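With one protein chain withheld, the remaining protein chains of the complex are depicted in position.
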Amino acid sequence: MPTMEWAWLIPALSFIAFPIIAIFGRFLPGKGSFLAILAIAAGFVLFLFVAFDRIDQGATGLDVFTQKWFQAGSATLTWGIIVDPLTVVMLGLVTFVALMVQVYSIGYMKGDPRYGWYFALHSLFAASMLALVLADNFLLLYVAWELVGVCSYLLIGFWYERQSAAEAAKKAFVTTRLADAALLVGILLLFREVGTFSMTETFHQAELLMAGDESLLSSGTALAAALLLFVGAMGKSAQIPFHVWLPDAMEGPTPVSALIHAATMVVAGVFLVARTFTLFEAAPDALLVVAIIGLATTLLTATMALAATDLKRILAYSTVSHLGLMMLSLGAFGYTAAIFHLMAHGFSKALLFLGAGSVMHGADQTDIRKMGGLAKVMPLTSFTFAIGALSLAGIPIFAGFWSKDEILLAVLEHRHWLFLAFTLLAVFLSALYMARAYFIAFRGELKEENRGAHEAPTSMALPMALLAVLAVGFGFIALEWGGGFEGIGSFLFFDKAHGFEFNVFLAVGSLVLAIGAVYLAWASYLKGKPYLSTLKSMTTPFPALAERGYFFDHVYQWTIDRVVLAFSAVIALFDRVVVNDTGVDGPANSVKRSSFNLRRHVTGRVYNYALVMVLGALGLGIAWWAMVAGG
Amino acid sequence: MTWFFFFLMSAMALGGGIGVVAARNVVHSALFLLLSLLAVAGLYVLLLTEFLALVQIFIYGGAIIIVLLFAIMLTRSREFPRITDNAQWPLAAVAALMFFGLLTFAFLVNRPEATERSRVAFTDLGRSLFTDWALPFEVASLVLLIALVGAIVIARDDRRRG
Amino acid sequence: MADFKSIALLLTILLPAGAGTLLVFMPRNATMAIKSLAALAGALTLALTIVIFAMYDYGEGGYQFVNAWRWLDEPLNIDFSLGIDGISAPMVLLTGIVMFAGVLVSWNVAPRSKDFFVLFMFLVAGVFGVFVVRDLFFLFFFYELAVLPMFPLIGIWGSSTNFGNFLRTKEYGAMKLTLYLVAGSVLVWIGIIALYVAASDFLGDGATAQAGFSLELLETLGEDGAFSRNFQLLFFPFFMVGFGVLAGLWPFHTWSPDGHVAAPTAVSMVHAGVLMKLGAYGIIRVGMTLLPEGAEAWMPVLIGLGTVNVMYGAISALSQKDLKYVVGYSSVSHMGLVLMGIATLHPLGLGGAVLQMFSHGIMTALFFAVVGIIYEKTHTRDITVLGGLSKRMGLTVAFFAVAGLTSLGLPGLSGFVAEVLIFMGAFQEYWYLAVLGVVGAAITAVYILRLLARAFFGPMDERWNHLSDGGRIEMGAAAMLVFILIFVGVWPMPLMDVINSGVAELLSRFPGV
Amino acid sequence: MTENLHLLLPEFLLASLALVVLGVDLFLPAGRKHLLAWLSVAGLAGLLALALTMLWGKDISLYGGLMKTDAYSLLFKAFFYVLGGVVILASVDFVKKHFRSPGEFYAIVLFAVLGMSVMAGSVELLTAYIALELMSFSFYIMVAYGRNNPKSNEAGIKYILIGAFSSAILLYGVSLLYGAVGVTRYDEIAAALTTAMANADSFSPTLWVGLALVLVGLGFKVAAVPFHMWAPDTYEGAPLPVTAFLSVGSKVAAFALLLRLFGEAFMPTIDQWQLLVAVLAAITMILGNVVAIAQRNMKRLLAYSSVGHVGFMLLGIAALSHIGAESLILYMVGYAVTSMAVFTALIAFFNVTGRDDVADLGGLADSHPFLAAAMAIGLFSLSGLPFFAGFTIKFYLFTAAATQGLLWLSGIAMLSSLISLYYYLMVVRQMYIEPAPAWAMEEAEDEEETAYDEPAARGKPSKLIVTVLAALTLGVIFVGIYPFPLLEAIKAATGALLGAS
Partner (left out) sequence: MIDLAFFQIVSAALFSIGLYGVLARRSAVLVLMSIELMLNAVNLNLIASAAFLDPSRFTGLIIAIFVITVAAAEVGLALAIVLRIFRNRATVNLDEIDLMKG
């Protein structure tokens, strides 16, 4: 497996690119953007080698290469990579989408004062994301985890002169950091129990536990660790109640949203759960929690997406919703399905964001109510957007269709039928809001102010086209091709082969739902039928709640202002008044005061002095005598 | 006989002392002091140390009292017949009494076996003073000297010097 | 090379001290010459410390660069004995770095720049002394010598601030800091004397060996049982609290934020960067080395207080309006991490603690350097007044951000490695406290990010239009610190190898561990 | 009896030197009086050399045990000679400016020195007492030397009245002692006490009350609480050089006497008085240092601080032993050097400004950087911060006390020296941080050559005093970082006092 050893080069290249661009970027042609693109392109090529190598190796097995990082006491901390199917798949997603987005950004970010810095950050992000995917031990994973976090922070706040951008960046980072604390605790807990950060070792212990053999892990710790890791995942993947940061994150440049907040970073949570799936299997209750959170997220955010009017926010909510779907699938042991959907959604959603970006670039609008009929002025964008939408809506032959069915299947097999019902509802909703967005924005008659809108330049159009192709065709990767590749399902699922299944009833059922949703949207938004409004009125107060995001933000804001900051102010006051002014200055001042009182004992009258002397002499004489008499 | 003499002298000494600290008039105090000193000299005689008694009479009676009287005359100011005790005299009395109590108690508790008194010859006294104790004697002479110098330096009236 | 090894540590003291003495005799108005001389001394010292650190053979471990001169004969038997081990070596390096940066940052300090550098040099000499001596008397000697220049440094070149509802004058800050630290040292002093007395009582009169203040002697005597269990239980707190005051141990920390608010930039740097480490170092070097039993018994208390430090400092920092207060309280919080790591008595935790001492030293120096630059430009440290500075002072803000990210434990920067090690160590015994520590670190993220968002990002105030980044020299110093932070964060091996040897040596004294 | 009379040569020569100064004074024109200072200093230097060469290594008791010439007395002899020289040099400018009759002044300083050296050397109560009086008389005169300064008069009368009173008490103690044991020589007293301790039935209260009264009398001389109240007034009223001499000379001399008395005579009964002295020390150091905080006048502040230091020195008496005595003597030397440095700086300041309040020191660091630095160093040393004498001597003293089971007292001492740090720092702050006081600014306006906002260039102190100050400052640092040679001499002295350990 020669090429697999070289997998570590994939992040390394971008990692090297980062400081070069950051420091010398301004002296380089194109501010060094080409370096970033070269690095990631090379990464993509390397990925292909690795992938085919991996396929030749067959789906089984998992190869690890580690390097010593440093020694602390008895513990040796290491860098290292795992190359297994999951890694390969993720590598593909990340390298490809990152490449697309960076190419797209050339056109999109043209003329920005911090053009070079932008690409530097992209390189750093790509590097960290790839490292996260490749990490063979929890510590390295955490490192990469935090680095992608800080990249997202810097990119969301890229236009930091805008108050909203600064705030959104802060919000995103703080929220994820809080979740990461749990992740870190989980990792430390595992280290304490297993004595190493190595994932393979940890999983081995988990398997021992499952097999009921002698294991370093107790089921209790396994459950605790799994849940803690999951909390971290919730933070990154914006699961309820941590979802609030993702919509605001749309303050960043749109390509960033496409790459980080749709295709790659946000799925890190899903990836984490998938990566540590063995551990979760060892603690089935944790998986139930995952399922429930996933379901709740997907439903709630879908409704929010339905209520939103800002194109990017719609996409953001839909992202969260689909992340929830993935979590649900994982929670339903639908490992394959989850990853499959992760990929499909990644390509489609990236495509949608790029489309949105092109709209903002061309028509410089974000509110869909102000759009309409854009298909006339920017046909390509409209077309590709439609493809992405259809894919997410789950219309056959489009990528989303296949993966979604897998998820439904998993839920059907492993979870209560209620789960399935809600999932189908979610499917319906996602089809509905995608259709809504598309029809309002691109169909209907063109508004006056949007006449000047123009189609995207090639550098932006090309990536969109490529992604569109994937969004259409990616689904077929599920099918069995020859050459040692029996469909993504069996490829992913390590040794327990789990080929692609097709359940006609589910497929038809979901298809009916989807088409129904699309028709509903078409009818109400283009033909002005009152179906939706009646639906709305039937479901009050949900639409109203959904518009306000179920008051999550308000509650958080209130807690921060009224509880956290107030408490901190109290502590600070306590520190100054009680600890300092009383505890520290108090004694000092009392000494000072006693000094001013005591000084009066020197009256200036000689005979007082003499009297005190005599009293002292008496005391001394008596004391002395007493001492002697006593001892 | 000696008993009577002893008590008389002690009475005079103590009475004089009380006069010194109680008299309203400074001059009276000085005279009471003289009385008390002479009485003490008498007690010296009882102790068979006539030489000390003489020294006492000459130096105190002769010198010190005169100097004190001069000082009183020179500093005779408006402050006479005014009250001559300060505010803390009751406390002072208590302290003095306690002191007296302490000392008396100490004296009464330990009674060293007293040898019979024997008269010290002037010659022995002189010899030992100028041989054994020559060194302190020298130093004492220096003390007197600088007391003299100091008195001059301090009391000298600047106006009469150029 | 042996002869160099024998005098190298002496040089670390003599270089700054000599420079200081030289400066005394320079004309007051030859500021350029004075500054150059100071910078030269700083550079030489830095080079020297780097060489020393590089030459320390961690494979061998133990005290190296050893040398001793008899200073007083019996009965006190005081030696001026030098030597560094795996724990003090990084501290020496740290001191060299921070000192150099400090000199550069205070490049245009005025007025009386001469006096400033004289005092600064002696301050540094004292700090070096504490780290390199192996005799309790001289340890205490230099310990107080390091405190002494603080008063004039803060009093003369410091700044008074009115916080509306309360006022903090530089005189107040200086006086409180000095008295407080000396008060702490009184406890240490009692402890040291008690050690000596116990040792001499143990040896008794007419014994062949004589008690003294040298660490080795006391160590060996301790192994022979000179210090009874009760003695250790009684006197370890003296060292724990006495040194703890300097380490900002809660609730004895209040000198630190006020002192830093009042102090001039370079002094804050050296003080938060190095002097607070003296406290932690003292606990390790004196308390734990000589009184292991007492230490073991008291460690639960220490780790508890350390955790309080972490949470308390972070929470207090949340609502501060003054940049320096934020940094000051974050120092309290981070020193809490150090104390936690020390108290774990676990190789990971202790190693992390020492690394954290180093990392926090650099980080907080960087913090204060940048804050100083900003204050010099804007004449305010009020977060609510500042805003959007990064538009004009991009690089400065970037440096501040690096320091901030280090303090919130971002991987790739030195803070992360140290904190994770500490938590790993703490998790072994006190997992609940470790969790609290992690939460504290998370809170750090909250206030740092709020600070960045409010003070540096967002729309810029018109008043700052004329601003620009700090001067070349200050920025250079800051850049150096940034580089070190990243270097250690990415490749901590060279530091950790040395630290491990020292920690192993220390923990070998704890039978229970 | 008189076979080794020559061993007293230094004393005799010193006395005659003083007389010579007195004599020459009569023939010198008013303008040239400062020559007397040089004469006295030269004489003292010569005597120092003579004493060192002649008495080195001698250990002989003279006059049937009235005096001893041993390492102890030699050490203090040398110390007092040097001290006298320093005081005279430091006071030349002052005397020139403020005193009407300088000749007598120098002579009296010499007499005081003589008294001190005899005090240190005498091993018999009467001799010690007379020497003490010689010294005290000189100080009575010097304190009242500012003839037309009411404060000086007042200080003089207060000092001499309380002094006479306390010496009466001391004498009564001596008489009681004599009545109890019948002897006055230290060694005989020690022997008598040993027997008294041996058989408890011969328990005699007069003895103990006598000892107590003696301690009171000496406690007055060293200004130990509660016998200290004269000190602030006297220090404030006395002319500055006299204050300096008083706070260093009389204290050290009294302690030399006290140490010898307790070490050679009262040692057998240490168990009885150790605790008492310890308590005295405690209240002394606490009261002195606490009350000093409230002071606004430099002399008064230093008076209280010296009371505090007396507390520390009493610590050494309480811990009387080889190490205790060593540390005490070392402490006295270090304290003397340091506070002479502070006082000399103050004298120099007074010479140019005529003021001695703390507030007047404002802006000194700008107008007279050297004075400010020297005084700051002295104050830091007094507060026991390292690199200066104060740290080393305090460390030694407190350690010594701890070895004698007085760790608690050492703790109190450290706390009170922490308190002392506060007011010393207040002075430093005045010099370095506060701006120059109003009067200085006015002076500045008057002198047109100085810029308006600068503090006044209030004239420069004379080269002489600056040199003395520099020397003293170096001494402070020297004792602080290299007390080794000093300690060798001190060890010899202690050996002579308590017998070789």
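Letters A, B, C and D mark the chains as written, and numbering starts fresh at 1 in each.
By definition in this document, a residue touches a chain if its C-beta (ideal position, glycine included) is under 8 Å from a C-beta of that chain, and two chains touch if they have at least 3 such contacts.
The structure displayed is predicted, hence computed values, not measured ones.
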| item | value |
| --- | --- |
| Contacts of the hidden chain among displayed chains | A, B, D |
| Hidden partner chain, touching residue among D:Tyr178, D:Phe370 or D:Phe478 | D:Tyr178 |
| Touch with the omitted chain, as defined above, among A:Trp79, A:Tyr142, A:Phe333 or A:Tyr607 | A:Tyr607 |
| Full-complex contact with the absent chain, from D:Pro102, D:Pro205, D:Gly219 or D:Pro232 | D:Pro232 |
| Touching residue (missing chain; options D:Val41, D:Ile130 or D:Ile323) | D:Ile130 |
| Residues of chain D in contact with the chain not shown | 125-126, 129-130, 133, 137, 140-141, 144, 147-148, 150-151, 153-158, 160-161, 164-165, 167-169, 171-172, 174-176, 178-179, 182-184, 232-233, 236-237, 294-295, 300 |
| Missing-partner contacts on chain A, residue numbers | 599-600, 602-607, 610-611, 614 |
| Positions on chain B where the hidden chain makes contact | 2-3, 6, 10, 13-14, 17-18, 20-21, 26, 29-30, 33, 36-37, 40, 43-44, 46-49, 51-52, 55-56, 59-60, 63-64, 67-68, 70-72, 74-75, 77, 79, 83-86, 88-89, 91-93, 95-97, 99-100, 103-104, 107-108, 111-112, 114-115, 117-118, 120, 124-125, 128-129, 132-133, 136, 140, 143-144, 147-148, 150-152, 154-155, 157 |
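In this section, only the chains that are shown with their structure count from here on.
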| item | value |
| --- | --- |
| Separation of mean Cα positions, chain D and chain C [Å, integer] | 41 |
| Mean-CA-position distance for chain C and chain A (Å) | 37 |
| Whole-Å separation of chain centres (CA-atom averages), chain A against chain B | 103 |
| Residue numbers of chain A (touch at least two other chains) | 588, 608, 615, 617, 621, 625 |
| Touching two or more other chains - residues of chain B | 102, 106 |
| Residue ranges of chain D touching chain B (in the complex, touch as defined) | 1, 8, 15, 22, 62-64, 66-67, 100-101, 104, 107-108, 111, 114-115, 118, 126-127, 130-131, 133-134, 137-138, 140-141, 144-145, 147-148, 156, 176, 179-180, 203-207, 209 |
| Partner chain D, residues of chain B touching it in the complex | 102-103, 105-107, 109-110, 112, 131-136, 138-140, 142-143, 146-147, 149-150, 153-154, 156, 158, 161 |
| Contact set on chain C toward chain A in their complex | 166, 176, 179-180, 251, 254-255, 258, 312, 315-316, 318-320, 346-348, 350-352, 388, 390-391, 405, 408, 410-412, 416-417, 420-421, 423-425, 427-428, 431, 434-435, 438-439, 441-442, 445-446, 449-450, 452-453, 457-460, 491-493, 496-497, 500, 503-504 |
